[in-house]
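Every protein chain of the complex appears in place save one, which is left out.
Just so it is clear, A, B and C label the chains in written order, and each chain counts residues from 1 on its own.
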Amino acid sequence: MVPLVALAAAFSVGALLIRSQGVNPAYAYESLFSYALLDGSGLTATLQKVVPLVLCGLAVAIPLRLGLFNIGGQGQFMVGAIGAAAAAYALRSAPGIVTIIVTMVVGVLAGSMWASIAGLLKAARGVHEVISTIMLNSVAGGLIDWMLNGPLADEQVPYPASHAVPGSAQLPPIGVVPIGLPVAVTLAVATAWLLRRTTIGFRFETVGRNRYAASYAGISIRTTTVVAMGIAGGCAGLSGGIELVGVEPYRYQDGIAASLGFDGITIALLARGNPIGTIPAALLVAAMRAGAPHLALDTGLRPEIVDMVLAITLLFVSLPLVVKLIFRKHAAKGSQLASSWGA
Amino acid sequence: MAGIVTWQFRHLLAIGTPLLILIAAYLFYFVDQTVATSMCANAWFFAVPLVLGALTGVIGERSGVVNIGIEGQMLTAAFASFFTAAATKSLVAGVAAGILAGVAMGAFLAWTTVTARMDQIIAGVAINIVATGITSFFYKSGAQLPVNMPQWNVPVLSKIPLIGETFFQTGPIALFALLIAPVLHFAMFRTRWGLRTRAIGEYPSAADTAGINVNRMRFVNVVLAGILAGAAGTYLSMEATSSFSRGMTAGRGFLALAIMIFGAWRPLRVVAAALFFGFANALASQLQGVVDIPQQFVTLLPYVLTLAVLAIAAGRVRAPAAEGVPFIKGEGQ
Amino acid sequence: MRSKFVLSAPVFVLALGLAGCGGSTGGAGSGATPTDCSSSETFCVGLVTDGSKIDDKSFNQAAWAGVQKAKDSLGAYVRYIEPAEAKDYAASIKQFTDQKYDVVITVGFLTADPTVAAAAQNPGTKFIGVDQLLDTEKVKSPNLTGLTFPADQAGYAVGYLAGLLTKTGKVGAINGLEIPPVQKYFKGYEAGAKASNPKVEVVGVYHPAGGQPFNDPVWGAGEAKKQLSQGVDVIFGIGSNTGNGALNEVAKSSGAGTTRFCIGVDVDQWGTLPEARPCLVTSAEKLISDGVAELLGQAGDGTLKGGNFLGKTGISQFHDFDDKIPADVKAKVEDVVKKLADGSLQTNVVL
C-alpha cells in the first residue's frame, strides 16, 4: 500500500510539473503509457528494459534481506556484460548455443565475483558495503574503459566498443517478447522461492531480522554475507550477459548500463524488498523510460520529466514521515527497511 | 614512554611528509619551471571541488551522518549558481544561490536523516537522483554568465615561485577552499564545536549525557556542510568553467567520498589526498603519448587505493563509530 | 485493508484532479494531434539524436538547425526524438517509420547500425545518417545516405591558421575521447600547423575517459589552463562540452583575443558558445546544417541518392577578429581552404 500512495503522490507532483510546462497531465500520462504498453515497438522497448531492471532490482533486494545495501548493481552489471563480451569473442567460432550458455555463465560468475569482493571486505575487514560498492563501480568503469580501448576493442567501430556477439549467438526478441524476459521473471519467482522456501533464504532472513538469534542458531553471519552478495552480483552479472546477447547492438559499448544501478535501488524499495514485487516495479520504471522519448515527441515536454517523477517516487517510498502524514498507522513499518550503517 | 615516542613520530610525520613533498616539488621546479608550475596549478584546479566535496563529507560523517549525496548536492549547486547568475546578471547572486542550493540539499539530508530518521544511504541516493532529474529537466541552453569570475592575485603570496601560481592566482572559491581546509582542521580539533562534533559522531550518548543536544547539532552541521558542497558546485559551473552542462559533476561527488576516506576524515589530509590525485591526473595527461600507460589506470587509482586503505588499514583508518546510526535519546550506550 | 484504501483514496483523487484540470490541448509549441504523415501532401522529417541532447551546442544541434533551415522551403513537418540509451535507437527510429515519416535523420556514428537495419526494413522511407560512413560493400539500401565530412580538412585549415597566429610557437588541442572522428580533426590540425609553421610544436591531450569524455568541461578547462601556462597560445577544443570547457578557459585568461586564441569545432561556436567569444578566432566547421539541408532538399524533390555523401567542411567567419587578423594571414588561410576543397591540397592524415 505504501508504494501505491508514494506513486500517487509522485505522479501528482509530476502532474504539477507537466502543467507548469503548459501540457495537460492526463494527456501526457496517457501518451507515455499508451506508447510504452500498447504500441508494439514501444512494448518491446519496455520489456527489454524490464529485464535488467528486474535483475538489478533483485541485486539490491536480496542483500537487503540481510540489511546489506548493495549500491554496486551498476558495476556488477558492467562486469557481467564485459565478461560475457569477452567470452562471446573467445568463442566466436563455436556453435551459437555453446556461446550463449558459456556467455551467460561467465556473466553470472563475473558479476558474482565483483560483488563478492564487497562481501568479503565486509565479512573479513568490516568495510562497509556501500563504500566498497561505490568504489568498485568506479573501478569497474575504469577497467572496462581500458579493455574497450585495448584488449577487447573492435577496431572496426569508430568508438570504444567490444566485438559484437557472433550472429549465431544473438537472441533477438521473439515477437514483442525479449528473450531475457522469461529468464528475469523466472529468476524473480525463483528468488522469492529461495527466500521463502530454502534454508539459504532462511539464513538470510534470520541474519537480517536478528543477528544475535542467528548466531545463537549457529548461522555464520560472515558466510551468509558473502553468499548473499555473490547471489546479488550473479543476478546483476546475468543481466549484463543477457543484455549483450539479447539487445542491440549486441556488443559492449559506453552507456550500456545507463542508470541501472540506481534504478535497481528505486525498484527494490518500491517493491519493499519483495522479489516478486520487482516485476511490477520494474515494469513501471521501464514503461516510463521507454515512453519518455515518445512523450517528448508527442507533447514537447522534456523527457527528463520521467526522471523527476521516479526520483520523487523514490523519495516518497522511502520517507516514512511523508507516508505518515497520509497514513498515520503504518509509518513505523516503513522506516526499518534497511539496517543502519554502523552495526 | 610509548606514548611519547608515538607522539613524536606522529608529529614528525605531520611536519615531515609535507616538507618532503615540498622539497620534491621545488626540485622538480628547478628542473623545469613551467611544467612544474603548470602541473601543480592543474592539480589544485582539479582538487578544489574534491576538497570542498570531501570536507562536506567530513563534517557530516564526523557528526555521524553519512552523506553519499554529495554528487547531487554539487550538481544542484552548479545548476542553481549558474542560472541565477545568468538570470540576475550578478555573480554575487549566483554564488549565493549556489551556496544556498548546497545548503538546501544539506537541510534536506538533515531533515530526512536526523529528524525523520530515514535511512542515510537511501536519502543520499534520493538526493543524487533528484538532483539529476531537476537539473536536466529545468536546464535551458543559451544562458551565459554576465562576466567571468574574477581571478585574484593575492598580494605578496602570489609572487612566491610555484606555490604562488598554484594557490594564490586563482578565483575566490579556490581561495576559499584553500582557506577553509585549515580553518576546518583547526575547528575540528581545537575548538569547542569540533570536540562536540567528534563526540556526537563517535559516541553520541556520551555527548548526550554531557548535556549536548546531539540531534540538533547533527542537523546544524549537515546544513552547514551544505555550504561547502554548494561552493564546490558553484566552482564547477562558475569558476572552473563558465557554463553548466547536464551531469557536469562527472562523478566528482563520489571521488570526493574516496578522498574523504583516503584523507582519514581529517581536513588537512583531505587536501593532501585531493592534491595527490590531482597531481596524478596532471602527470597522466602530461605523459600522454610520452609514456604508454593506460590513462584509465590513473583515473581508477583513487578508488583502488581507497579500497586498499580500507582493507589493509581497517584498524587504523576508521570511520567515526556512530555514523549512519540515528540517535534516539534514552536508547544510547 | 479497507481503511487503508479509504485513506489513500484522497491521494488518487488528487492525482486525477491535477491530471484532469488541464486544458484539452497538448500545449507548448507542440501539435499534440499528430499530423498525418502518411498522406502525400505532408512532408514529414524526423530526427533521432545519438543520446546527447538536441541543444548540445554541437552535432545534434547543427543537424536540427539543418532541418529547420529546410523546413520552410519544403513546407515540412519536423520532429525530433532524444533516445536516452543505445538500445532505444531502433525504437526511436521505428516511431517515425511507423508514422510514415518521409525522411528520418539519425545523428552520430553511434546510431549507424540501427539506421542501416531500419533502412533495409523500410524501403519507402529515406534515411540520412549524419556522420555515418557507410560500408558500401555491405550496405546497399538505395534509401540510405551517409553524410560524412572530411574533418581532417577542417582541422588542417584551422591548424594552418593556428600556426600563423602563434607567437610562442606552441599550439595545443584539448580532445574528447581518442576515437577516429576526434583524431581526424586533431591530426589535420597538427598537419596544418606544421605546414604553415614548420617550427611549431603541437601538443594535444585526450580525455582519459572514465565516464563522460565528451561532457567534462571542468577537465577541459584544467587542461587548457595547463597548456596555457606551458606556453601554448592557440587552443583547439575538440570534443563537445569537454572542448567547450577548454575554450572557456582560454577566453577567461589574460591576453584572450590579443595574445591567446581559441578555435571551436563542428559548428560555428561564435553562436553556440558566446562565452568563448573573447578568444574565438574561428571554428573548424563540419557544415552539418548545410549538408542536412541540402540532402533534405534533394529528398524533397526526389533526387536523393543512396550511398555516401561527402559534405563540406570549412572554417567559420572570423567575426570580431576579422580586423584583428592580418590580411596576409587571412589570404593564406583562404587559399588553403580553397585548395583543400578542390582537392589540390591533401592533408595526408592517416589514422
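Operating definition for what follows: a residue touches a chain if its C-beta (ideal position, glycine included) is under 8 Å from a C-beta of that chain, and two chains touch if they have at least 3 such contacts.
We adopt the following convention: contacts and distances are computed from a predicted model.
Trainee: What is the missing chain called in its UniProt entry, if the choices are "Xanthine dehydrogenase family protein subunit M", "NADH-quinone oxidoreductase subunit N", "Nitrite reductase" or "ABC transporter ATP-binding protein"?
Mentor: The correct option from "Xanthine dehydrogenase family protein subunit M", "NADH-quinone oxidoreductase subunit N", "Nitrite reductase" or "ABC transporter ATP-binding protein" is "ABC transporter ATP-binding protein", the UniProt name of the unshown chain.
Trainee: Where does the absent chain make contact, in terms of the chains shown?
Mentor: A, B
Trainee: One chain isn't shown here. Among B:I160, B:I293 or B:A321, which residue touches it?
Mentor: Considering the complete complex, B:A321 is the one touching the chain left out.
Trainee: Touching the hidden chain in the complete assembly: which of A:T99, A:Q170, A:T191 or A:T206 does that?
Mentor: Hidden-chain contact among the options goes to A:T206.
Trainee: Applying the definition given at the start, please give the residues of chain A touching the unseen chain.
Mentor: Against the missing chain, chain A presents residues 197-200, 202, 205-206, 209-210, 212-213, 215-219.
Trainee: In terms of residues, what is the contact footprint of the unshown chain on chain B?
Mentor: Contacting residues on chain B, toward the hidden partner: 3, 190-192, 194-196, 198-199, 202-203, 205-212, 321, 329-330, 333.
To be clear about the criterion, only the chains that are shown with their structure count from here on.
Trainee: Among line, ring, star, complete and other, which one matches the pattern of chain touches?
Mentor: complete
Trainee: Return the distance between the CA-based centres of chain B and chain C, expressed in whole Å.
Mentor: For chain B versus chain C, the centre distance works out to 35 Å.
Trainee: Compute the distance, rounded to whole Å, between the mean C-alpha positions of chain A and chain C.
Mentor: Computed value for the inter-centroid distance: 33 Å.
Trainee: Could you state the distance in Å from the CA-based centre of chain A to that of chain B?
Mentor: 30
Trainee: Scan chain B for residues touching two or more other chains and write them down.
Mentor: 251, 296, 299-300 - these are the residues of chain B that touch more than one other chain.
Trainee: Send over the residues of chain C in touch with two or more other chains.
Mentor: Only 209-211 qualify.
Trainee: Which residues, counting only chain C, touch chain B once they are in their complex?
Mentor: Residues of chain C touching chain B: 53, 55, 57, 204-206, 208-212, 215-223, 225-231, 241, 244-245, 248-249, 251-252, 254, 273-275.
Trainee: Quick check on the complex: what are the chain A residues that touch chain C?
Mentor: Against chain C, chain A makes touches at 1, 4-5, 8-9, 11-12, 15-16, 18-19, 21-27, 29, 31, 35, 39, 41-42, 44-45, 48-49, 138, 141-142, 145, 149, 158-160, 243, 247-249, 253, 255-256, 258, 289-290, 292-294, 296-301, 303, 326-327, 329-330.
Trainee: Touching chain B in the complex: which residues of chain A?
Mentor: Residues 17, 69, 71, 121, 125-128, 130-132, 134-139, 141-143, 145-146, 149-150, 259, 262, 265-266, 269, 302, 304-305, 307-308, 310-312, 314-315, 318-321, 335, 337-338, 340-343 of chain A touch chain B in their complex.
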